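As you look at this complex, bear in mind that one protein chain is not there, while each of the others sits in place.
This part shows chain A:
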Amino acid sequence: MKIKADTTVCIGAGMCVLTAPEVFDQSEDDGTVVLLQPSPPADQEAAARRAVGLCPSGALSVVP
């Protein structure tokens, strides 16, 4: 599984960090998403997928 983050549409709501803190972080400058693990380990996949689904701005996607 691979995750893509588009920081140009990210609005820094923080849902991804709240949901999968080991996969996502937020930039100190503008709060936009920082991808800590673009290919999350198996035990993080479910949380990462939930975070992608919760993202309000559509900044996150799962690369097929």
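The rule we apply is simple: contacts are C-beta pairs under 8 Å (C-beta built on N, C-alpha and C of every residue); 3 or more make two chains touch, one makes a residue touch a chain; residues count from 1.
The working rule: contacts and distances are computed from a predicted model.
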| item | value |
| --- | --- |
| Protein name (UniProt record) of the chain left out of view, among "Cytochrome P450", "Multicomponent Na+:H+ antiporter subunit C", "3-oxoacyl-[acyl-carrier-protein] synthase II" or "Xanthine dehydrogenase family protein subunit M" | "Cytochrome P450" |
| Footprint left on chain A by the chain that the document does not show | 11-15, 17-19, 21, 25-32, 50, 53-54, 56-58 |
